[in-house]
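Of the protein chains in this complex, one is absent; all others appear in place.
Moving on to chain A:
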Amino acid sequence: MTNTTNEEINDTNQDIYKNNSSTNINDVYVRKPEDVVFNNIKYPLDDPPLKFEVIARFGKARASKLTLPHHCCTTPMFMPVGTQGTVKGLTSQQLVDLNCGVVLGNTYHLGHRPGPEVMDAVGGLHKFMNYPRAMLTDSGGFQMVSLLQLAEITEQGVQFQSPHDGSTMILTPELSMQIQNSIGADIMMALDDVVSSTTVGPRVEEAMYRTLRWIDRCIQAHKKPESQNIFAIVQGGLDSRLRTICMEGLIQRNFPGYAIGGLSGGESKDMFWRVVHQCTSQLPDNKPRYLMGVGYALDLVVCSALGVDMFDCVFPSRTARFGSALVPSGSLNLKSSEYAYDFTPIDSECPCMVCKNYTRAYLHIVAGKEAIGGQLITYHNIQYQMSLMNQIREAIINQNFPEFVKSFIKKQYPNSDCPQWAIDALAAVDITDIYK
């Protein structure tokens, strides 16, 4: 924790705070009286509807069983993103067929359409999208970054204009919880004050303290603690001091799980892994750790090694719609003419429905052009992600995780050109000599 003098806390002269929202690296944040790390507001249940059991470890990496109200999942796991109640291109049954555990829904979009009234009437998102397994909803906070040109962030919440109908919406911690309670996901994300990872200056610290205040409002607004869990989000940008303060405050509140937020926003990969490493080292060992917005294969492997349990990203489905298929050696741009007469599957070792039935030549015809192309490649890409996570998990359980990591990297980067950040990150958890 930072030391704060009474003079600072008691100072009511607002002028001294005038630069607290500045993104100028030369400005200094002045702590306010309300910037309290822990306000004696704890998560309402010591025994939430979530059970996390670590089954095996290798270094910081762990394989675990995560039992949620709607499904018993295994970790490390990748969670496909179903922004508006559907993973684009896949049916709910296909998600089950692919053995997905948790699927994400987006509070901002679902709050607009169909809205909490419909969600309440239909009995929640599980029934609405007919997905029987576990779900997670984000808080809507990420849209603060993506819609920032329309948004105004205040202590009350985030006010912005709906791109759907132009109406003004104020997303407060209370409203985020209300909508997420209506959606009924197994895991709800607390509303945080999100700043881009490239943001510098006092604004980062302001957002971190505001996140701690908002999370208390989330706790108090949560109406269904017996059936839904809140995960708190660690903020603090790329500043290890701020990350530490944020984690101290969140851990004292004793949440069922913790997310690492504010990354994958354009920061350097070297900073990225160091922040992840710091967070996984300081977050409780007996709680699941969720790294938000991360889904590249190398990132999944490296961050699993650093001790992350859960990941989500639109990448596998979005890149599929552009015709890119994920394979052990990287990716195939199926729109390329080199596949026009290639009558082999995307991946001859992949057991998925697409690889068993369709050739690269056919996918070349529909990739990026017909909806069916996006559907088929999305199906394969989600299978790839699921398979990768399963391999990571099995390697941890079988105690051959370093061998798996090296084999993975050699396939992805056969020319000994694995990015240095990944080699550094793996070395930090004693996985070295990648190419030996």
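The criterion applied here is as follows: a contact is a pair of C-beta atoms (placed from the backbone, for glycine too) under 8 Å apart; a residue touches a chain by one contact, two chains touch by 3 or more; residues count from 1.
Just so we're on the same page, contacts and distances are computed from a predicted model.
In the listed set "Protein misato", "Signal peptidase complex subunit 3", "Ribosomal RNA-processing protein 43" or "tRNA-guanine(15) transglycosylase-like domain-containing protein", the entry agreeing with the UniProt name of the missing subunit chain is "tRNA-guanine(15) transglycosylase-like domain-containing protein". In the complete complex, the residue from A:Tyr358, A:Tyr384 or A:Tyr413 that touches the missing chain is A:Tyr358.
Set against the missing chain, the residues A:Leu150, A:Met271 or A:Ile372 yield one that touches it, A:Ile372. One chain of the complex is left out; on chain A, the residues touching it are 91, 93-94, 97, 340-341, 343, 353-354, 357-359, 361-362, 365-366, 369-372, 375-376, 379.
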